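A protein chain is absent from this complex, but the other protein chains hold their places.
Take a look at chain A:
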Amino acid sequence: METIERIKEQIAENPILLYMKGSPKLPNCGFSAQASQALMSCGEKFAFVDILQNPDIRAELPAYADWPTFPQLWVEGELIGGCDIILEMFQQGELQTLIKETAEKTQTEENS
């Protein structure tokens, strides 16, 4: 599959998705570490893609997303932002609300 198709599929199939360097347990970058930490604190399941293991995605996602850096948080197919936005939303309590609502919505859809 073309890289761009894989990206689109990941974004479409995972309502909460973090593109990051490393994994939430073993992040390879300070910004990815902070972002995944904030996301984990929301207490809901989320998907992640380690872009260091996927150099093709690392190369192509910035253009597709119109966002030059990583991490990138995607919720329901929409780019929310990078580390600074994630942290600021977390401090304001907005991230928790967004993530909880998305998780609830997804669960209801799965059960129905």
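Simple rule for what comes next: a contact is a pair of C-beta atoms (placed from the backbone, for glycine too) under 8 Å apart; a residue touches a chain by one contact, two chains touch by 3 or more; residues count from 1.
Everything below uses one rule, namely that contacts and distances are computed from a predicted model.
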item: Among "Bifunctional protein PyrR", "DNA-binding transcriptional regulator BolA", "CoA transferase subunit B" or "3-isopropylmalate dehydratase large subunit", the UniProt name of the subunit that does not appear here; value: "DNA-binding transcriptional regulator BolA"
item: Sole residue of A:5, A:66 or A:110 that reaches the chain not shown, by the stated touch rule; value: A:66
item: Missing-partner contacts on chain A, residue numbers; value: 31, 66-69, 79-85, 88-89
